[in-house]
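Every protein chain of the complex appears in place save one, which is left out.
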Amino acid sequence: MKKKSKAQIEIEQLRKNNFSTKRATVKNLEKILYKSFKVLDYGFIRVVDYMGDDSSIVQAARVSYGKGTKKLNQDKSLINYLISHRHSTPFEMNEIKFHVKLPIFVARQWIRHRTANVNEYSARYSILDKEFYIPKHKDLKPQSKSNNQGRSGKLSLDEAENYSKIIKENSRIGFENYSKLLNENEEGEKIENSREGLARELSRMTLPLNAYTQWYWKIDLHNLMHFLSLRFDPHAQFEIRVYAEIMMDILKKWVPLTHNAFVTNRLNALTISSDGIKYLKSLINGKGPTPKGISKRELDALKKIFNC
Amino acid sequence: MKKKSKAQIEIEQLRKNNFSTKRATVKNLEKILYKSFKVLDYGFIRVVDYMGDDSSIVQAARVSYGKGTKKLNQDKSLINYLISHRHSTPFEMNEIKFHVKLPIFVARQWIRHRTANVNEYSARYSILDKEFYIPKHKDLKPQSKSNNQGRSGKLSLDEAENYSKIIKENSRIGFENYSKLLNENEEGEKIENSREGLARELSRMTLPLNAYTQWYWKIDLHNLMHFLSLRFDPHAQFEIRVYAEIMMDILKKWVPLTHNAFVTNRLNALTISSDGIKYLKSLINGKGPTPKGISKRELDALKKIFNC
Amino acid sequence: MKKKSKAQIEIEQLRKNNFSTKRATVKNLEKILYKSFKVLDYGFIRVVDYMGDDSSIVQAARVSYGKGTKKLNQDKSLINYLISHRHSTPFEMNEIKFHVKLPIFVARQWIRHRTANVNEYSARYSILDKEFYIPKHKDLKPQSKSNNQGRSGKLSLDEAENYSKIIKENSRIGFENYSKLLNENEEGEKIENSREGLARELSRMTLPLNAYTQWYWKIDLHNLMHFLSLRFDPHAQFEIRVYAEIMMDILKKWVPLTHNAFVTNRLNALTISSDGIKYLKSLINGKGPTPKGISKRELDALKKIFNC
Partner (left out) sequence: MKKKSKAQIEIEQLRKNNFSTKRATVKNLEKILYKSFKVLDYGFIRVVDYMGDDSSIVQAARVSYGKGTKKLNQDKSLINYLISHRHSTPFEMNEIKFHVKLPIFVARQWIRHRTANVNEYSARYSILDKEFYIPKHKDLKPQSKSNNQGRSGKLSLDEAENYSKIIKENSRIGFENYSKLLNENEEGEKIENSREGLARELSRMTLPLNAYTQWYWKIDLHNLMHFLSLRFDPHAQFEIRVYAEIMMDILKKWVPLTHNAFVTNRLNALTISSDGIKYLKSLINGKGPTPKGISKRELDALKKIFNC
């Protein structure tokens, strides 16, 4: 509690900043700069810095001396063209920096995106907080029957309550053991004077994967969209998707034209294989039976999407 | 046990491979190809593939049609020159691929090296083994007084035994809870027919950070040396350094000239700041008192190294 | 001439290599290893080394101890799945190394692919050959009316001959000036004893962009496919596409299952925006007029592809 309020005070101080700059500046993003958006039970995500706006992309694409922009319509059209033709370099010219608090098992998925910069809170150097992700009952689901790497369906309330209790108790024990090994309580005091305590880099080993960590994470706009195309996806694990959802809102405030082009031409777009094209073609031209070659997986997907 | 022997059989089959190739081939590395080197209690590291040898570096540096190499002495001298002048691109032309089993907290340090390729065993898709890293008594040490992110000194036998017991018990509980949540025992059988069980991507949350994971990890020779310069270092955490030690042996078998140049000009080299240079200069030329400016940290280091 | 035959001899020596290896080996690729494939007038591309085959991808995706592969059919299906779902990491586990000779203006496009390793022949260190790309008459075309960055249509024979002559003469003069500045003829002899000559790093400035350079270029399979998806494309400049065409043949020899999945699911696939999906949906379901929102560019493309 004391710690959090200290964080709160520091954030509030930063939010009072008021500097004069010649740089491209985005009013809607400034409004939420440094602000902490709650995710899951103890997690958060906040924008700590950014560079560029929609017109910076246009400016870079044109290698121009000035703003590079003419009319809103032309910018919009150019950005749409760049996104739909996968011209990625102009989007690499914008950057955004986040401060994120997240469970370790989510952090382990997240870090697989290598084209980003990371500074993580070090448990060799510092002691982690007593904070663990405990899923809500509604998010505790059985293994999916169709998707080998996901969950789906519903548990009985009893079962969900039981699992919730197990996870809570497991977290409690893990942290208790962490403290014992460190020989240090939450107030930073020695527990037993007669013991030395174990080094932090070893004590952390008893913490379970739902313990929270935090990091600074910086990424360019092109790679952010790549991250979102994977993590905002319905197949992404729920616990990372909730972070991606907030990042989508932030993207919209930051670069509205790019956000719109991204949603239309990437997120909600569909890639059809050459077999799928043949199938659709025969369908459209009323040429009769299903062409061979198309996989069952794609056929089912096309039937569902095109309602045919 | 059953599982391990299956792995053993698969490895032995691969080790019987005998193909004919025109590619650069390293006899000493072929001898240990696929072989599993034990690390810590349940970990291992093994070379799964490689590309290039010492002369490939020379060949690339010279952009040559043929082997690019003339005499051993010339190759050696060129490789020394390239390493000591930090010409990194010719070393990027060689690759090595490892299969590694390692505790999760080690994996989290390791993955920070982004210029490598990784495929990790997915705990969303598969169930992890009941294997946890339990440090030996001699490796359980208190927090270092001088190094905020390390361990040093010695614990009493009593304390070490106590901590070892805590870590073991914590691991046991974590895995027991994991099984309960999955509703699946180690033989892959349902524990209670009346329960659905929790999805794998959630159940894994109760596993502690000393659980083992495994991955395929591929890296080029330049970045491998960068990894080793950080992880073979005495300041690296013991549990990652033991992997680096075996990789140093492998490096020596694979590219002996490069290994030698790397040890002399990087691993055992010293970088002295401009303040340090002034200090040493005045020392060598007998010009009296310590020049100002040099930091205490560097001064102490130089005194220790040069015994002055 | 003398120089080329020296290169030829060196290549032939390497092609006689016959080593024993336990590594994954691809017979069809071994057959052409080191062999030089002619591109344009003086260019070439040749495979100098490689790592992995189709089953290495499966092995990495499964993080397996052994070959990771069961039946050809399962491998094929997994590779198709990985490609169509853009799971890129298993393809990063294979590497290929090329030696390429190419005009400088092509090299400048090529190098924009940053996730590759390069060692280029240095014109600060060495003297470039008297070789310049002179397009064939049929490849000399006017600026495209529809594509701002391409060529299309046809020139009269007179005009083509005239332009060819200009390019040839420009190359001749550029090289003549290069030699004058170096004060060195093609045999490496001083031209005028009374002159010092200008440093190589400056003399090269008179060479035109159609001069040839060469490099070693190494890339992983995932990034190679990304390169090919851009450079094998009909919109790529002809002079780089001809290199990509040969690389497509090499890809097929090296990893036939991956090649097939790549052609079906990437090269010949189509990405349709959410607006395009709505349009096709209304078309398929006979719901009448064109939905709003779809861009003219996409509408034209869909009409052409689906012949509607």
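As written, the chain order gives the labels A, B and C, with residue 1 at the start of each chain.
Going forward, contacts are C-beta pairs under 8 Å (C-beta built on N, C-alpha and C of every residue); 3 or more make two chains touch, one makes a residue touch a chain.
Predicted, not measured: the structure shown is a model, and the values here were computed from it.
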Contact with the hidden chain (one of C:143, C:185 or C:290): C:143
Touch with the omitted chain, as defined above, among C:197, C:256 or C:291: C:197
Touching residue (missing chain; options B:9, B:72, B:191 or B:277): B:277
Among C:72, C:111 or C:191, residue touching the chain not depicted: C:111
For chain C, the residues touching the chain missing from this view: 103-105, 107-108, 111-112, 114-115, 118, 122, 124-125, 133, 135, 139-144, 148-151, 153, 155-156, 159, 163, 166-167, 169-170, 173-174, 177, 180-181, 195-202, 204-210, 237
Chain A residues touching the omitted chain (full complex): 6-7, 9-11, 13-15, 17-25, 30, 33-34, 48-52, 56, 59-61, 63-67, 89-90, 92-93, 95, 97, 99, 117-121, 214-216, 218, 220
Hidden partner chain, residues of chain B it touches: 80-81, 84, 89, 112, 263-265, 268-277, 280-281, 283-285, 295, 297-298, 305-308
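Going forward, only the chains that are shown with their structure count from here on.
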Interchain centroid distance [CA atoms averaged], chain B/chain C, Å: 35
Contacts with two or more other chains, residues of chain B listed in rising order: 118
